[in-house]
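Right, one structure below, let's go through it.
Removed: one protein chain of the complex. Kept in place: all other protein chains.
Labels run A, B and C following the written order; every chain starts at residue 1.
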Amino acid sequence: MVRGKPDLEIKIGGLVLKNPVLTASGTFGYGREFASLVDPADLGAVVVKGISLEPRSGNPPPRIVETPCGMLNAIGLENVGVEKFVSEKLPFLRENGVCVIVNILGDSVEEYGRLAEILDNAPGIHAIEVNISCPNVKQGGVAFGLDPEAARAVTAEVRKKCSLPVIIKLSPNVTDITSIARAAEDGGADGVSLINTLQGMAIDIQTRKPRLANVIGGLSGPAIRPVALRMVWQTAKAVSVPVLGVGGITTPEDALEFLIAGASAVQIGTGNFINPRATIQVIEGIEKYLIEHDMNSIHDLIGSLNG
Amino acid sequence: MVRGKPDLEIKIGGLVLKNPVLTASGTFGYGREFASLVDPADLGAVVVKGISLEPRSGNPPPRIVETPCGMLNAIGLENVGVEKFVSEKLPFLRENGVCVIVNILGDSVEEYGRLAEILDNAPGIHAIEVNISCPNVKQGGVAFGLDPEAARAVTAEVRKKCSLPVIIKLSPNVTDITSIARAAEDGGADGVSLINTLQGMAIDIQTRKPRLANVIGGLSGPAIRPVALRMVWQTAKAVSVPVLGVGGITTPEDALEFLIAGASAVQIGTGNFINPRATIQVIEGIEKYLIEHDMNSIHDLIGSLNG
Amino acid sequence: MKQIDAEILKIEPVAKDIFRLTLKAPDIAEAAAPGQFVMIRPVSGFDPLLPRPFSLHDWSEKQGTIVILFRVVGKGTGILAQSRHGRKLQVVGPLGKGFDITSAESVCLVGGGIGIAPLLGLAKRLPEADAYNEIAVLLGGASGEELAPLAECLDIPGLAVRLATDDGTLGHHGVVTDLMENHMTRDRDWLVLSCGPMPMLKAVAHLCRKNGWPCQVSLESVMACGMGVCLGCAVKSPAGNGHEGYLHVCKDGPVFWESDVAW
Partner (left out) sequence: MKQIDAEILKIEPVAKDIFRLTLKAPDIAEAAAPGQFVMIRPVSGFDPLLPRPFSLHDWSEKQGTIVILFRVVGKGTGILAQSRHGRKLQVVGPLGKGFDITSAESVCLVGGGIGIAPLLGLAKRLPEADAYNEIAVLLGGASGEELAPLAECLDIPGLAVRLATDDGTLGHHGVVTDLMENHMTRDRDWLVLSCGPMPMLKAVAHLCRKNGWPCQVSLESVMACGMGVCLGCAVKSPAGNGHEGYLHVCKDGPVFWESDVAW
């Protein structure tokens, strides 16, 4: 019997992705930078670098440090601002048929809402991912993502201000990530993505100074994969919206772990730095696994963890 | 000028340790197992495997999985029980002049108190380390270490029931570890040690089963070091009792980072598996660093992070 | 038990994916006993993180060397296979409890696959042949291609090695327990010493139990420390034998009396 290719399509809200492999925000630029190695239209979606209302210049260097099987970054959310993003970065993606998810960040609930409004009117954007690991400046600077109520409020505001599918990107630096995920679901999220980076630090023992100008940075890469996988598994059981798994994924095997744990899709972040063709190899590897395991659809795999 | 050796002594409550390098609970057995490679009396202290009132047989295998630069364990707190510990394990340590810190665990506040009472009367024990990453069975099973109030209650009970210095071992799986550390300090702790393992998970993609029989396990090793260092730095600023830094330390350089960040001492855990002589090499390395940097005392180094 | 940075003196391919590694490790060679193992760290970095356990295949106190026979199955063994002579490896050992080769009329060594590794060191060190009525060596494998080079590793003068293969391409067409049934005459007091994959050990143990042959098996398990502190290498033991439910492969074993294992 000749078999067709397995069906890799997944849905987030009303959005259909041709496959479940996305790039993680901040690790694939605005989709153009990798174009000579990876055709961004081949990916489930490209999640672009976090965008704010105004351009941000980011933190002073050093901004990155390598750690065992991981890296710390304190980029400081450097970005071109929403206006320039729409006028200069979006056209390339739109013209090349890329599924674009825009990651947004702000200092207040209103700022997130304003961004959602602006992006809702820009053609070529397929969904919004809300980075809630940013400090809530008006409320004493604790990150939105550390408090269920703040997470719900941001989600509800973004939901209200746009008609696009809304994904909430969760912080792992919490006691119970499922409570934040449920708050996002309550607020109207169409999906949750996790994890953002774990907070970490490194010190230069010769100068006795922090290795990052910002002192603290976000830990990403293979080192954090077991933590991300655990949180994805817990969250997939706790919410009914799709979960996007992120954290240390570099190979097809890694991605399969997240799908089996209950993620509907995966995002590849630091993996792009280690192997720029990781995304494509992960898509191919998932397809191969489905064929070898006689599965017609990615949905046979998602959440298929055996007791 | 001939210089003396730098002074490595540190204090935790009334306890004086000859140097700031300890073993982490669960990674050095009861001190005897490594004796042909490391003289346990050369260490600042040996923190023994967690002890409960009754013996525990632990979780079914598989109990450990390797991960990138880390490992997951779900040993399930297998231990011989306090009675057998005192009668069979303690004499060797006592007779060899080892500074012994006993790590304890329980299901209820009362159990911790009972353990403290028993150990208080056993000669040869220098301090108690309280593992609060255990589920509070009477209160719905949430770990003591995830809730400031429960952490304070356990600390106060142990404090009340014994005259030994009490160290509270903190869980990193929380939004704000400093609030737990402060609760422990309020409860009468003489020191806090951190971090215990980060919760993680791994899946076998061929069987689609969790790689650990217990599904979830604790992540340790170099992978978690940046997270541990960040939490130690934050905690050292938040409390006035000594902080013992734990998490991914395998080399003198690693240990120096923690001391500079504000730890008064370090514990080596998974590092013992990678290099059984890690503890001794770390002591030698710290001494060498102090000499090279013209420091007479370890206290010149502790918390010496430059802005 | 010693920890040393052992120089690679020789690394030779033995068969497809199988290598023989000779290390300079006098302190370990001096203390070694048949069935014991060492922990070897394949890299100096942290990926892979943990040292890997390998049985002592052979050793020479005189030359101060130990020999490992290993199969490439993953990252660590892959890196070892690519190492060159002169490189130094962190080795800790000898570790664990080896074979208990006390009294018996005859001894039967039963091995499967790479599980033959510890049998060379064992066979060489059995009391002079005449202490036993017989020393039988029975080996099983998937095919002749796989088994022949492994069997050659056990090439000890005067030792008769009998072979069985699943596909019949070498020796008996069948499994190693067939050889046991054929060979182990009931008129003797046999001691069975066995090492190989878990399903084979299970079958061997079962047969021995049925026939009343005392039997020791060398088990494998994932290990972190190799010296009894992490408690990661637990194997279930039968109720009521005083081990509180679990034995630990690195410390109580790797060689166990078959009766101490909950099969």
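Please note the rule applied: a contact is a pair of C-beta atoms (placed from the backbone, for glycine too) under 8 Å apart; a residue touches a chain by one contact, two chains touch by 3 or more.
All values derive from a computational prediction rather than experimental measurement.
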| item | value |
| --- | --- |
| Of C:17, C:47, C:100 or C:134, the one touching the omitted chain in the full complex | C:47 |
| Touching residue (missing chain; options B:31, B:50, B:68 or B:145) | B:68 |
| Residue in contact with the excluded chain [from A:6, A:20, A:44 or A:70] | A:70 |
| Absent-chain interface as seen on chain B, which is shown | 68-69, 222 |
| For chain A, the residues touching the chain missing from this view | 26-29, 33-34, 36-37, 49, 55, 57-58, 60-71, 73, 75, 78, 221-223, 250, 270, 272-277 |
| Contact footprint on chain C, counting only the chain that is left out | 43, 45-48, 75, 84 |
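The rule is simple: only the chains that are shown with their structure count from here on.
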| item | value |
| --- | --- |
| Both-way neighbours, i.e. chains that touch chain C and touch chain A | B |
| Chain at the geometric heart of the assembly (C-alpha centres) | B |
| Euclidean distance of C-alpha centroids - chain A vs chain B, Å | 34 |
| Chain B, residues touching no fewer than two other chains | 67-70, 221-223 |
| Residue numbers of chain C (touch at least two other chains) | 46-47 |
